[in-house]
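Removed from the display is one protein chain of the complex; every other protein chain stays in position.
By written order: A, B and C. Residues from 1 in each chain.
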Amino acid sequence: MELLLLLALLDGLAYAAQLFMVAVGLTLVFGVLKILNVAHGSLFAIGAYSASTLAALAGTPWLSLLALALAALAVGAIAGPSIERGLLARIYDKEQVLQLLLTFALFMILEDVQKLVWGVQPVFEDAPVRALGPVVVGGIVYTAYQLILLPGLAVVCLLFLVWFLRRTVTGRMILAVAHDREAAEAIGIDSRRIYLLAFTIGAGLAALGGALAAPTTSLVPGVGVQTIVLSFAVVATAGLGQIEGAAATALLVGLGRSFAVYFAPELEVVVPYLLMVIVLVLRPSGLFGGRELRRI
Amino acid sequence: MPLRLAFAVGFLALALLAALQPWLRFVLTLALATGLAVLGIMMLLRAGQVSFGHALYVAVGAYTIAFARPQLDDVLLLLAAAVLAAVVAGILVGLFVSRYRDIFFGMLNLAFSMVVYSLLEKLYWLTRGTDGIRVARPRLFGVALEGARYEWALFALALVCVAIAAALVARYLRAPAGEALSALKTRETRLEFAGVSARRVLFQAYVVSAGLAGLGGGITALATLHVTPLLVYWTHSGELVFVAILGGTANVLGPFLGAVVFELVRVHAAAAFPDAWQMILGLVLLGIVLLAARGLVGLLEELGRWWGRRV
Amino acid sequence: MVGETRVSSPLLEARGLVLAFGGVRAADGIDLDVNEGEILAIIGPNGAGKTTFLNMVTGYLRPQAGSIRFRGREITGLTPRRIVRLGIARSFQIPQLFTEHTVLENLALQLAAREGFWAPFAPLLSRARSERALALLERFGLGELASVRADALDEGARKLVDVAMATALAPRLLLMDEPTSGVAASEKHAIMDRLVSALRREGVTAVFVEHDMEVVARHADRVAVWSNGKILAQGPPATVLADPAVHREVLGVEVAPC
Partner (left out) sequence: MIRTTRRQAVAVAASALAAPWILPRSAIGQQKPSEIRIGISTFLSGPASVFGVPGRNAADLLIEQMNARGGIQGVPIKALVIDEAPGVNFLLGECRRLAQNENVDVMFASISSASCLAVAPLAEELRLPNIMWDCGTQRIFEEGKWRYSVRTQANAVPEIVAPLLYLLKMRPDVQTVAVVNQDYAWGRDSWAIWKTAMEAIKPGIRVLAELFPKFGATDFSTEITRLQALRPDVVFSTSWGGELDTFLRQAAERRLFERSLFVLPLAESSLERVGKTLPEGVIVGARGDHWFLHPIAKDTDRLKNFVSEYRKRYGQYPIYPTYHMAQALFALEAAYTKAIAANGGAWPSREQLMDTLRGLEFEHLTGRMKIREDGQGLEPMLVGVTKHVPEYPFPVLDQMVLFPPELTMNPMGTKGLEWVKGLTMETVAKAPAPIPYKA
């Protein structure tokens, strides 16, 4: 029984790490730009496809690990600014619904773009996983990639983001804009630049999430769709723009899911949504969200 | 009343289209059904709230018909059952979600719809999972209709439902509780300081919107005679919001205009580019959002104004 | 028992209200009575806690300690919706208008809030309601703006519409947060004259936050001076405004020429 619990815990951690990597970028973008980016899943998918392509070219397994990071960086650096400047920046003054729908349109377009570029046959490149080899826990074989590297990177990513946002000038500027755009502008912060920066980081994180997931899974049309809905649930459960909240929620969902697989497999699919409803009943602004009072 | 005229012209145009192109009868019936669901979405959009899960009520309506069909053999009774079930579901969920705003409102709706989606897939013994349930073609006023007659009857019925729903919703939107929807969007606190429960304003509209979506789902099920869980998948909910924006929220014509244009674009895009129809739809949506944020109704109004200036 | 029914009992009694936000004490033991029929002005520097007091009375903020009674009834902790139904309406420092509606519709929504709000198919702008809304607007000299969308108004007009909306609720107690700030100086007095005479005619008790000492001196029966979440002084305008401490605290900060 203890072994079973331990295994469920390990599986949950590994899953939570993947989930966090996808959700954190979405949370960041939502926190700063107040836009729920439906195309986040597409960026995830494009990051994953690019990483697979690049990793396949890399030759040696260790180089392929590097290729993952490179692919994410490239996708973030290209897609982020072009989407923000080319599309989003045009409608910041419009209603939120329109901004949401814009990203939905983008999602539909990118779905077909992926198909045209990478085709419909599943793409699979697991050289990075093989490079790290297996780990054995209690007689059970895991891959080091999923059990150690991914959770490790998720923690690094979390710590980095917290440090970046709280301790650096740029990060504080992002937080200031996220908190109150008008007040931030009043003290001389160029919110347009912050938007660009935050969206680019968010896009990069989406691509990174995809790139890191790529070696563990087959990429097929629709892979982004599957990921994005879950990330939505994480973002809402966490509270608006809460990085630590996203981590905590990802952990909750990851553990909830793996315990479900062990003890009540039929519940697996609904676990994230049940968690979300329960959390929002108890805390209407999300796990880490503070209640906002409007100045009147 | 120009809106009534627009509806009359629109109905005539649809009937003509359906007569000239028999296959469009079915597509247009579905478009009208979608329009009914979007009419409900549009009420919520007026309150600034985006439901990313309203396909739930479409599915409740459709599955109610699938489950009730063995006992009921009448189109109108079945539709009534569909609306009733959707209203009940709307009350249950609405009591909960009407407390929430913006992303929480949107995501909770999404969550409920996704839970129902997985239940429809999971409860295989009850729902036949993704295979879906066949609906035997019911009678209308005791008359068994075949093929094209049934299609015409359903098309006409959809038009009648649209006319009634549009008229009632238009009046509702002019009544205080309807006008309060956009008041809720712009200054919810002020509503509360006037002694009005913003939650009740939203709840009431939510239940109406659920009923409308249920009616739309019912008509859909009666037209396709086969219901599957895909009806409630979140992309379908997204489509409903898409159509609402495409049509515009200025008046009750928008949802139907949007739905008809959406279906026609989709059908023609799919015919011309079977591999990239989704991209075409995405580009249309992009164009609307960037260039005509008030939707087709807004475009029509501007066209009318331009015409007025020229003459 | 007998005491509560006395005519002289205050309409509103605030006792020992305390509220702090992150170290700043916006209310630090506020005791204040508002008597039936009087018009009370609240003055004080920015950040003294004037708006916070209104927010607590109307249920937007909940005091951490203390109690508020209205017509002898405990209202602390009730929601704004309940409180407004008991007869306390307010206007806002930052106008809270329904910006997608016309001025007339803004007023009509307030009127509808009192009756007929849930009638599903009776139009908001029924003839009777429109006429009443228009009459209210005329009182504030806003008749011509009736069909203008609220987001197209200038600051002064917005402010007045906001106050008009509060009066449309026909409260027993009307709280106004800087009702004429942003209104052109030339119109200020005329509007206040009309407003105050209407309040007195209808026997409405009012509290208003004001920075313009002339307005205070002319219209208030009584003045309360706020400072750092406390009431520094209260009494008839002539006495209070002559107090050097008040002068230093309020006028020294606010009105001194730069």
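Observations
We adopt the following convention: a residue touches a chain if its C-beta (ideal position, glycine included) is under 8 Å from a C-beta of that chain, and two chains touch if they have at least 3 such contacts.
Fair warning: this is a prediction, and the values are worked out from it, not measured in the lab.
Interchain touches from the omitted chain, evaluated on the whole complex, reach A, B.
Checked against the hidden chain, the listed residues B:Arg128, B:Arg174 or B:Arg200 yield one contact partner: B:Arg128.
Of the candidate positions A:Leu158, A:Leu219, A:Ala236 or A:Val277, contact with the hidden chain is made by A:Leu219.
Per the touch definition above, the residue from B:Leu5, B:Leu20 or B:Val311 contacting the chain not shown is B:Leu20.
The chain that is not drawn here is touched, among residues B:Ala148, B:Ile164 or B:Leu303, by B:Ala148. One chain is missing from the display, and on chain B it is touched by residues 15-16, 19-23, 26-27, 30, 118, 121-122, 124, 128-132, 134, 146-149, 151-152, 220, 224-228, 230-231, 236, 263, 266-267, 270-271, 274-275, 277-278. The omitted chain makes contact with chain A at the following residues, 3-4, 7-8, 10-12, 14-15, 18, 111-112, 115, 119-122, 124, 126, 129-130, 134, 139-143, 146, 213, 216-223, 225-227, 257-258, 261-262, 265-266, 268-269.
The definition used in the following text is that only the chains that are shown with their structure count from here on.
Legend note: the chain whose CA centroid lies nearest the centroid of all displayed protein CA atoms is B.
Averaging C-alpha coordinates per chain and comparing to chain A, the farthest chain turns out to be C.
Centre-to-centre spacing of chain A and chain C amounts to 48 Å, using the average Cα coordinate of each chain. For the pair chain B and chain C, the distance between mean C-alpha positions equals 44 Å.
Chain A and chain B have centres, each the mean of its CA atoms, that are 32 Å apart.
Residues of chain C in contact with two or more other chains: 60, 92, 96. Multi-chain contact residues of chain A (touching two or more other chains) are listed as 296. Within the complex, the chain C residues that touch chain A are 51, 55, 60-61, 92-94, 96.
For chain B in complex with chain C, the residues that touch the partner chain are 168, 171-172, 174-180, 182-183, 185-187, 189-197, 204. Those residues of chain A lying in contact with chain C across their complex are 293, 295-296.
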